[in-house]
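Missing here is one protein chain; the remaining ones are kept as they sit in the complex.
Coming up: chain A.
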């Protein structure tokens, strides 16, 4: 699974000056009340708690304080070939900046090595305006950027990729779905049938007996989604309902389609509409949505305790 978003960072007065400086090819540090220069600058002095306002130029050249070697770079890192992560104290600064050092071989990086910023050819006011550091004791080449408005906001894309390892209950449930069946499991303590099966949230015990449940049930309650939003899969309006499957003791949320959204009712009887068998996999997506069965509505009392 993947989760991704282009987050923004409102920089505030201090980091705004730092990022604007990077765009203009300068590295700024912030001087705190004890006289120390922090790079990147702190927004508030940790000792006096006052806002930091004294920003000073430091050199784009500095010294490696410590380092580690990255043999297999990951997505989103500054370099795609092996490199060193290093703590670099720039000349004029009292703290170290973490950045990548582009160097051929692990044998060439060492504590005390003099390195210089390698500037990105096009700079926008972002920490990546320093593409990386490289060995050198004098400032490197830098392209002129026409000075513009101060940089006040920065974009930080974040991408997460992860795998979910299924539990025994999830595994059983998904395999049943691949066969076109819905199953639940009964809690040995409260005897309630949970769909999907899970450790009982009320009793905290592992589920027992496997129970087939119907692919039809009763709409307990619902909402009509009229609002568009990021990542939406259907065009509004559509109905998201809580469906209490026959044989289950807890409703599942699902789409109710095939009729005007305004005609969906609490108590309406609905049945699953399965996708074409050729598309089935071990996933709940096998059920496209639910549609009315045409049966008489269920009595309110029959589902009132599930609201």
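In this section, a residue touches a chain if its C-beta (ideal position, glycine included) is under 8 Å from a C-beta of that chain, and two chains touch if they have at least 3 such contacts; residues count from 1.
Everything below uses one rule, namely that contacts and distances are computed from a predicted model.
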Options "Lipid-transfer protein", "NADH-quinone oxidoreductase subunit I", "Acetyl-CoA C-acetyltransferase" or "ABC transporter permease subunit": UniProt name of the undisplayed chain: "Acetyl-CoA C-acetyltransferase"
Residue in contact with the excluded chain [from A:56, A:174 or A:210]: A:174
Hidden-chain contact residue, picked from the options A:46, A:147, A:188 or A:258: A:46
Touch criterion as defined above, residue of A:105, A:260, A:276 or A:305 at the omitted chain: A:305
Listed residues A:26, A:126 or A:192, member touching the removed chain: A:192
Sites on chain A contacted by the missing partner chain, in the whole complex: 1, 3, 5, 7-15, 42-44, 46-47, 49, 51, 152-153, 156, 158, 164, 170, 173-174, 187, 190, 192-194, 196, 200-202, 220-227, 229-234, 237, 240-242, 249-250, 252-255, 261, 266, 284-285, 287, 300, 304-307
